[in-house]
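Just passing along the structure, written as structure tokens.
A protein chain is absent from this complex, but the other protein chains hold their places.
Showing chain A:
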Amino acid sequence: MWRGLWTLAAQAARGPRRLCTRRSSGALAPGSGATIFALSSGQGRCGVAVIRTSGPASSQALRILTAPRDLPPARHASLRLLSDPRSGEPLDRALVLWFPGPKSFTGEDCVEFHVHGGPAVVSGVLQALGSVPGLRPAEAGEFTRRAFAHGKLNLTEVEGLADLIHAETEAQRRQALRQLDGELGHLCRGWAETLTKALAHVEAYIDFGEDDNLEEGVLEQADIEVRALQVALGAHLRDARRGQRLRSGAHVVVTGPPNAGKSSLVNLLSRKPVSIVSPEPGTTRDVLETPVDLAGFPVLLSDTAGLREGVGPVEQEGVRRARERLEQADLILAMLDASDLASPSSCNFLATVVASVGAQSHSDSSQRLLLVLNKSDLLSTEGPGPGPDMPPHLLLSCVTGEGLDGLLEALREELAAVCGDPSTGPPLLTRARHQHHLQGCLDALGHYKQSKDLALAAEALRVARGHLTRLTGGGGTEEILDIIFRDFCVGK
């Protein structure tokens, strides 16, 4: 009867390939024995967001983030102030739950942080967690996998397998693809290429340096490339302005000719009387700042003096400060009086401020501008509206509140572009992941020195490459061997 199986077995022999482990297919995850963290509730704005950690460093993470540094009682919700361990800056007042393993979801030590659901808070907590030694963002499906590995999930072995395969191939690939769109992906791929090549050359020197004649200067070239990469990565990480905006708030500056209604808008948006409002032009003479939450984004809203020439020294100073603030703005709310568009001050403002920012916005410097025509209530319903050569704009009446919803929606879109919208596209986690792995890469490169022990130096490059290829995909040893055999004449 076993003869009947011949055909099947013959087929079996033709196509065997293993899929479900990563052991030989690529470099291993950097720090994969580490503690992982992730946003466990859905992305986007919500009342409460849940961030979870799993792994041996969970308790340490909890202690570091919470002000009273003792662990709360196990499996009891406790209120704690979370703060950033690097800056000490408070992040949120949150409910924390401590689940010592093995009685937890994954079977490991776990912590849940129930925080307020704003993107700034979530991002802040994720980044704070990422800065705790031994913690790294979770890979797709990793919590489930850990739970499965500890026999915590009541799934069949097959479902566990599906998780493995799904998490390690499909989801990872999709996630990698999503992340790889755009400038950052391009940068990462370039860095990974450079690093892979440098590593391949060091590896070639180790495996073939004695028996075969490699050209001179292989190691020196690798040194140069690694140093250049360090500089590039360092510069990139320092320039993480978007993350900064999300943490500390985007600068939104309200500007316009005098008496356009700037202060009214500021008061409307902040829902409190920040600025004195009067019909008299030039009422606001200094820059008035107020932190507000606009559509879930932290914003530093600045009211400024109306822009005009030829006034007294005090107001002139106010105008100077307004222009200065304008230069630092991430988003400019340019206001005009809809009933006064033909006046010289309005025309001048349109020609200078609005046009120049509009021209700029096509280039890389990403100052953004929204043109708002206030006092729409003063426009006669049948009278002529703003002319056809008017740039794109929004109509608003600070008095009646008409058009406010439209403005808020436009603000949300603009702020999302300025801060990086956590609720669509690459999730918050992605940025935490990027930052984590780029920083990890940079740290590892710091350990690469041309020490006498080349195996140690190569290890630093391997770890660094592991971090980059977590972002870009790839990273197998075959890539290294391909480069070695392409670039060098090695072998017997």
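As a convention for this text, a residue touches a chain if its C-beta (ideal position, glycine included) is under 8 Å from a C-beta of that chain, and two chains touch if they have at least 3 such contacts; residues count from 1.
In this text, contacts and distances are computed from a predicted model.
One chain of this complex is left out of the view, and of "Mitochondrial tRNA translation optimization 1", "t-SNARE coiled-coil homology domain-containing protein", "dolichyl-diphosphooligosaccharide--protein glycotransferase" or "Transmembrane channel-like protein", the protein name its UniProt record gives is "Mitochondrial tRNA translation optimization 1". Considering A:89, A:211, A:293 or A:317, the position touching the chain not shown turns out to be A:211 (whole complex). Chain A residues in contact with the hidden partner, per the touch definition given at the top, are 1-3, 5-6, 8-25, 27-34, 148-149, 157-162, 164-166, 170, 203, 205-213, 452-456, 458-459, 463, 477, 480-482, 484-485, 489-492.
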